[in-house]
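Missing here is one protein chain; the remaining ones are kept as they sit in the complex.
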Amino acid sequence: MRKPGKKKLIEFYTWMTKIRKTEEKLMEVFSNGEILGFLHVSIGQEAAPVGICAHLSDLDYIATTHRGHGHAIAKGIDLKYAMAELFGKKEGFCMGRSGSMHLADKKHGVMGANGIVGGGIPIATGAAFAARYQKTDQVAVATFGEGATGEGAFHEALNFAAIKKLPIVYVCENNGWAEFSPQSIHMPIKDVISRATAYNMPAVQVSNDVLEIYEAAGKAIERARMGGGPTLLEIKCDRWYGHYVGDAQKYRGKEAVEKAMGKDCLLNFEATLLADKVLQKKDIEKIGVQVQSEIDEAVDFARECPFPDPSEMMNGLYI
Amino acid sequence: MRKPGKKKLIEFYTWMTKIRKTEEKLMEVFSNGEILGFLHVSIGQEAAPVGICAHLSDLDYIATTHRGHGHAIAKGIDLKYAMAELFGKKEGFCMGRSGSMHLADKKHGVMGANGIVGGGIPIATGAAFAARYQKTDQVAVATFGEGATGEGAFHEALNFAAIKKLPIVYVCENNGWAEFSPQSIHMPIKDVISRATAYNMPAVQVSNDVLEIYEAAGKAIERARMGGGPTLLEIKCDRWYGHYVGDAQKYRGKEAVEKAMGKDCLLNFEATLLADKVLQKKDIEKIGVQVQSEIDEAVDFARECPFPDPSEMMNGLYI
Amino acid sequence: MKDIRYIFAIKEAMEEEMERDENVFLIGEDVGIAGGSFGASRGLYDKFGPERVVDTPISELGFTSIAAGAASCGLRPIVEIMFMDFVTCCMDSIVNQIAKMRYMFGNQYSVPIVVRMPEGGGLNAGPQHSQCLEAWFAHVPGLKVVMASTPYDVKGLLKSSIRDDNPVIFIENKTLHAMKGSIPEEDFTIPLGKADIKREGSDVTIVTASRMVHESLKAADVLAEEGISVEVIDLMTIQPWDRETVFNSIGKTHRLVTAHEAVKQFGFGAEISAVVAEEMLDELDAPIVRVGAPFVPASYSLEKFYVPGADDVKNAVRKTMERSF
Partner (left out) sequence: MKDIRYIFAIKEAMEEEMERDENVFLIGEDVGIAGGSFGASRGLYDKFGPERVVDTPISELGFTSIAAGAASCGLRPIVEIMFMDFVTCCMDSIVNQIAKMRYMFGNQYSVPIVVRMPEGGGLNAGPQHSQCLEAWFAHVPGLKVVMASTPYDVKGLLKSSIRDDNPVIFIENKTLHAMKGSIPEEDFTIPLGKADIKREGSDVTIVTASRMVHESLKAADVLAEEGISVEVIDLMTIQPWDRETVFNSIGKTHRLVTAHEAVKQFGFGAEISAVVAEEMLDELDAPIVRVGAPFVPASYSLEKFYVPGADDVKNAVRKTMERSF
């Protein structure tokens, strides 16, 4: 696999910035009460979706989790209609029925966030099954947290994929927390990759560095595309904020939070790009402004969209 | 751990013979139509229950499977009332409500066979949890087939036990078949012990030899009793007959069946005992006769027991 | 026309639909090489190969959700759950994922999937292998629930279910698997959501499905000799069910009995009864009597006393005839 060139690097940076700033904006509008329900942001975890989705086309599939905005964005979801969905509006991808927790975009292969921990893992596996069945070279990606690996769904899906050598990459973003519980409470192992042995599946662990992720994901996705079967990819990262917006993280020391925030995949990448002269300060500012205006537009659009009419609630239960 | 002395060896042989002959008798009465429902015999797999239960007292727990007669017998179940249950009689351990597939005997810590593959694994784990909670030195054993390791229940239970270091031994009797499917169809690995890595759990594989099993189980059970946590123990064995009595095994070549039957844990053990002069031909005959008469008595008892009265069906749903 | 067993009619339906549409495939435990635990897919593996007749590990949750993912990518899976009791292992797949994918994703996805499962007694297989749980699924918006009582029906309904773009829970009854019946040689389907009047009558309406259709017909025969004319409605689709046929019948008979093998309490009979008590109470000339299994788990040696039969239906009908308003 080739090292990413300058253009790609700038793209990565732009995507990561877009995810970061979208999540920040969402925190703001959630606190305004403009978004209801549960909102789980992925701040601090922007590298994974970008490093992975860089290898995927619109035809490839991804199934994500409650913390899935980043993946949807990196997979190319139209921010306006995504935002409309998060605002519960009629024009939203899901007609306002789903909000953040079930955001989906069929056109871009986003098979949906999922309110059930582990729920998306076998669903993505099914997409990989379909790709093989239809003899395409599509690849599916399942993303999930380390907490999800406790569910039987994880186990049953990986077992099946390994037996059938399906074109799928299982991406575990291990941020060390499942809701309010640290990994030490709910896992007897340090590394999620230890779980791959159970399925005779190759496993790779990388740090929260977009280039490292890009490289490892590239190999795994290529392998899947060529018929080599599934891979488990673990990304060691950190959750900066609470489990959901509004979670004051009383269970987590201030220092731990500061330490997590200290390891900023976006800022680190920025520093590298500056040092390598791929970008200059002013480029960075420009990207920031441009991304921000796109986000603001999306929010404005979402604000102006009407809510669905209550009568529409009954539409389309059956085809 | 001490090597088993002569008395123990004879006991092992007697128990194994008892299981074998009970299963053979059951096949006979099932074919007569005296036993209804599904009957799964464990012929060829007698070494495991004996080698394991030799280390367990009545206070220890065991949860088994649809193929659970051997474990119940080795754990000390009273054959008369067990047989009555299999015949569906009122005096049976379960009042005739359960038959073979849910045979249980609380007094001997037999927490039940289970009609749900994998169902007993977390239940035994709960027994181990109770033992620790109550600060006893009881140990729990979960037995299951390699097929059961595909279920989420297996995964979730082992994960929990490993985190909590519970006093339990997970005994997988890998007989190479799950119903009509060979292991190669439903597992991406050769050895079930590969699954233990996922839980940072020690794992041991042994052959279908009662002494090997006795030794490995002894260590694992001792370890559990001393607070050292769970172990996964895999026993490589063979299923001689069909999945259930009546299964003609059309999916399995005659040769494979013959090969399986060639590896007879009972006959091999008998040969060793003869060679080592622990037993003589005439002792063996005596044991056979004595065991057979116990079984025949149990069958006679079961035959004579009345069926429960239909009105009793409504009893005891709630306490 | 030809004579065929119910289980073989299932196989024919799957086979013909797999021939017709290459996106249709079958997945489940032992469905492939072994041809299914009850033989429903015998021969299909040889004909369609392992890619389309897919043996799975023992992992109901996994393979049902995998089928859901495949369905939302354009395939049309038929999932076999070996015994309905095991569907408890994949309720998340069916209820949180399959039933909701279409609606909650704003109709972007459709999930054309059939989840087949045999329910009920007949094998003396005891409490964990004999349950009838159709009422659960009928309570979940997004699912269709189908129950077939004859070889003809099972073939026609299964074909419709496979062609339907909605998820369908397709429930067989173990005791029917061996039943013989006559079906046309040529392709046919039976529409979902329509009930079938299996016997016309004028005094009492029995609303039933699956095995209890036959018990109801037996009861009707006997009752006819007593001068009671019974109409037997086979609902066939429990959700959405055919109100029109039921209402028309009650409009004629003014008496209703419901009958299913599931435990009586909170079974599908309750819903039928409640709708009638809400929408056509004044048409009723007698209390609505429900037939169902007693409120205990199925029993190994007492199975024959446990599952409801023609006698229970007869008694129920007689009860509705005892008095009128």
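Going by the order they are written in, the chains are A, B and C; count residues from 1 in each one.
Throughout what follows, contacts are C-beta pairs under 8 Å (C-beta built on N, C-alpha and C of every residue); 3 or more make two chains touch, one makes a residue touch a chain.
Just so it is clear, the model here is predicted, and its values are computed rather than measured.
One chain is not depicted; across the entire complex it touches A, B, C. In the complete complex, the hidden chain is touched by one of C:A195, C:M212 or C:L284, namely C:L284.
Between the chain not shown and the residues B:F93, B:F144, B:Y214 or B:Y251, the one that touches is B:F93. Taking the complete complex into account, B:K106 is the one of B:K106, B:K259 or B:R303 that touches the chain left out. Shown as candidates are B:L26, B:A127 or B:L232; the residue that touches the absent chain is B:A127.
Within the complete assembly, residues 61, 63, 85, 92-98, 102, 104-106, 111-112, 114-116, 119, 122-134, 140, 152-153, 155-157, 159-160, 163, 315-319 of chain B touch the chain that is not shown.
Residues touching the missing chain, restricted to chain C, are 61, 85-86, 88-89, 91-92, 94-96, 99-100, 103-104, 126-128, 131, 133, 135-136, 138-139, 141-142, 239, 262-263, 265-271, 273-274, 276-279, 281-282, 284, 286-290, 295-297, 325 (touch as defined at the top).
Residues 36-38, 87-89, 94, 96-99, 101-102, 114-119, 147-148, 150-152, 178-181, 185-187, 251, 307-308, 310, 312-314, 317 of chain A touch the missing chain (whole complex, contact as defined above).
Convention: only the chains that are shown with their structure count from here on.
Among the other chains, A has the CA centre that is most remote from the centre of chain B. One finds 45 Å separating the Cα centroids of chain A and chain B.
Rounded to whole angstrom units, the spacing between the C-alpha centres of chain B and chain C is 37. Separation between the centroids of chain A and chain C, computed from CA atoms only, is 40 Å. The set of chain A residues touching two or more other chains comprises 152-153, 155-156, 159, 163. Among the residues of chain C, those in touch with two or more other chains are 56-57, 59, 61-62.
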